[in-house]
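Removed from the display is one protein chain of the complex; every other protein chain stays in position.
After this line comes subunit A, so read on.
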Amino acid sequence: MQLKEYIRLIRKRMWLIGSIVLLVCTVVGIKNMYFTPQIYEATAKLIINQTPRPDRAGVVDYSVVQTNIALTNSYKQIMISSAIMDQVVASFPDLKVTPSALAQKLRVNTAGDSQVMDVTIRDLSYTKAVKTVNAVAKVFKRQIPSIMKMDNVTILSEASLNDPAVPVNSNATIQIFIAFATSLLLGIGLAFLLEVLDDTFKNEEDIEIELGLPTLALITKMKKEDKRSDSSTTTPKQVGEGQYAAINQ
């Protein structure tokens, strides 16, 4: 087949392709709009830094920094442990979470070898995410001295309700674009498949090749304008009267 043939085929099944594309995009769009819960994220930053001894104030001690970095890894584990989680649930009953559910929502990260910990909570409500993450940070800061016998956790930044709440999971534009491209390919593929599977006569060539018979006439599909009478004044009496000049008379 030539390129022209392909284009003709696609044009022929344009309605099929178009409706598939429209259907898929609509379904994806509706799913995105109404059925995908939007998830919000709130982050608090903690810094692990031991208060330097008074005699060494103003001097950054390399070994102390290294110790803090090493501690950070332990702190990540401590934070999601029940020691902290239970305390958060007990101190902030208005959050209405269980310790295990909270541990699942919680993500603790450190950016490489740094003393800073990012505490992140994902929730369906941005407000709740902010409140929860701040609660965890506060409880953690309060509990560390009793667990580690060291008061070296400082809250660097709390999550703020003033930040614009942007959902992190759904990017409707990209999803609809992907749906559009995929369904377009699917539709075109289907059109070609139907053409290959279509085992019927469609033009004079088919008849000549398959039957070896001449085509006496091609009768096009009758449309409304063909079925309508020549003019509105045509009465049944006039039917069949010589509007047509015969050749062989």
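Everything that follows uses one rule, which is that a contact is a pair of C-beta atoms (placed from the backbone, for glycine too) under 8 Å apart; a residue touches a chain by one contact, two chains touch by 3 or more; residues count from 1.
Throughout what follows, contacts and distances are computed from a predicted model.
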item	value
Protein name, per the UniProt record, of whichever chain is missing from view ("Fumarate reductase iron-sulfur subunit", "Spermidine/putrescine transport system permease protein", "non-specific protein-tyrosine kinase" or "Formate dehydrogenase, alpha subunit")	"non-specific protein-tyrosine kinase"
Listed residues A:L3, A:V196 or A:L216, member touching the removed chain	A:L216
Where the unshown chain meets subunit A, residue by residue	198-204, 206-207, 210-211, 213-223, 225-230, 234-237, 239-244, 246-249
